Each structure stands twice: as C-alpha cells, then as structure tokens.
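Only a single protein chain was left out; the remaining protein chains are all shown in position.
Our next item is subunit A:
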Amino acid sequence: MLKFLSVRLTTSLIALTGVMVIVFFLARLTGSPASLYLPVDATDAMVEAFNRQNGLDKPLVSQFVDFVANALRLDFGQSIAQQRPAATAVLSAMPQTILLAAIAMGLTLLLAIPLGTFAALSPNSTLDRGITLFSLFTASIPDFWFALVCVLVFSVSLGLLPTSGQGGLSSWVLPVATVMLHPVGVITQVVRGAMLETLNAGYVQNARARGYSWRRLAFRHALRNAALPIITVAGDRAGGMVNGAVIVSAVFAWPGIGKVLVDAVYNRDFAVIQAGVFVVGIAVILLNILVDLVYAAADPRIRVS
C-alpha cells in the first residue's frame, strides 16, 4: 500500500509539473499586463518601469527559471491586481471552495445512493422509471441555465434567497444546488447500474436464503460491492467541484477558487493563475489518493494485492 501510494504521488507530481509549465507559457499568451494596468497614453519609460517592477522585463526563459526556482520554495510571487502574495490570494479562497464541494458531494451521495438503490430494487417499476427520468433530467439540463432560472424564480420573483455573494445559510442554497445538479443525476445512474448487478449476485441470493431483510441485503451486502464504481465517479465529480465550480463563481459571484482564477485570467495576473492552478492540482492529487484509500477500505481484494 505504501509503495502504491508513493508511486501514485510521484506520477501525480510529474503530471502537475507538466501542467505548471503549460500554464506558465499559456498565461503569457494572453498579452502584457502593462497594457492593462497602465493608462493608454503611458510612456515607454513607464511600461519599462512597470515590467521591471513585476519581473516581466527579463527574457521568457529566465522568467521561467525564476518561476521554477521560487515555486520550489512555494513562493508564487506577488499578485499585480491584489498587491499581496499570490499564494495568499489563492489560499484565502480555498476554504470556501472546499466547504462548498464537501457539502455538495455529501448531499449528492445522500440523495443519489438511496435513489439509485430503490430504482435497482424494483427494476422497470414506476418508481424506477420516475427516478431514472429525474436523474437523466438533472444530468442533462445545462447547469448555468439552471442557476439563472433558480436566481429568477427564488431570488428575483419570490425574494427567498440572495442572488449572489456569500452571507448566511440562505446564500449557500443555490450554489450548492447548482454544483450538485449534474453529479446527482450521474451518480444515481451509476448506483442503479452497479446495484442491479450486485443485487442479483450469488452472495446476495445466498444471504437472502439466510433470511435477512431486504434492507440488510441492499444496503449492506449489495451496496458494499457496488461501491467501487460509485467511488470512482464520485471522486471524479468531486475533482470537478474543487476545480473551481466556475459557473457558481460566474452566476453567484461565489468567492471561491473559481472566481479567483477567472478574475486572474481577466487581470493578466500571472502569479495568481500559476498559484491557483498549483493549489487546485495539489487538491486533485490529494483527492485521488483519498479515493484510492476509500477503495482499499471498501474492497479487501485491493487491500491485499
């Protein structure tokens, strides 16, 4: 297990390095920050001074060498737009994002596992058809449209929930619902498919022959075996959630990592883009390792081999 984890960690870090290199050069293709931050009639001397101040006057290659040298010490430089360290700008937004992702994923599983299980318990019944219709609906409707309609209905017309920002509990409702939308549909279908298979497996029939209740058969004997595909998809979706939930930042001005990254791109704030991608990358790597650990906990055959 330790060897497996170290291999996993090494390959992930190589991938992260590759991503960082690409992001470094791609970000600089968006144009010069000087033309954004200085007035239109700025003199060449002003531009030069701005570039020197922000380390943009050196050749691209030496900028890259500096970036790598600093990044290895976890120094991602200064944010031009916010006038504070880029790492601070990113990390201060991270708790919002992780909390949103955790709540949304928790509620998603709480909803999708029973729905998928009940659908699988009576295949082709009215209940099954209803649940399948619901899950296909949530998985298919565009989330930005859903978010906007929710704002229209609940915020503008009914005035029940705030349109944007982050305040009390009510400000969480629409962002969480928007982030959950697709995962609920997709994971319900995954649970249903996996449970259909395990409910018909020999060990569940054998357990039934021992006189156990359907609850025990479904939620203990079948569900534990259906866990692997569910964990895989849930992990993938959770990765999407910590990735920023850009829709939520765009529609609800949610102060998470998504908003920080999008703002940084608009502001040609290279340091923040790089720090943001790095932090999200680390979060995804940690999430994948967590998924591997949950795998091992769920299935002893993985633990042993």
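Here is the rule we use: contacts are C-beta pairs under 8 Å (C-beta built on N, C-alpha and C of every residue); 3 or more make two chains touch, one makes a residue touch a chain; residues count from 1.
The rule is short, and it goes like this: contacts and distances are computed from a predicted model.
Participant: Match the chain absent from this complex view to the correct UniProt protein name in "RNA polymerase, sigma subunit, ECF family", "ABC transporter ATP-binding protein", "Cation:proton antiporter" or "Molybdopterin synthase sulfur carrier subunit".
Facilitator: "ABC transporter ATP-binding protein"
Participant: For the chain that's not shown, point to the residue among A:F4, A:F25 or A:Y203 touching it.
Facilitator: That would be A:Y203, which touches the missing chain.
Participant: May I ask you to list the residues on subunit A that touch the chain which is not drawn?
Facilitator: These residues of subunit A touch the chain that is not shown: 200-214, 216, 221, 224-225, 227, 298-301, 304.
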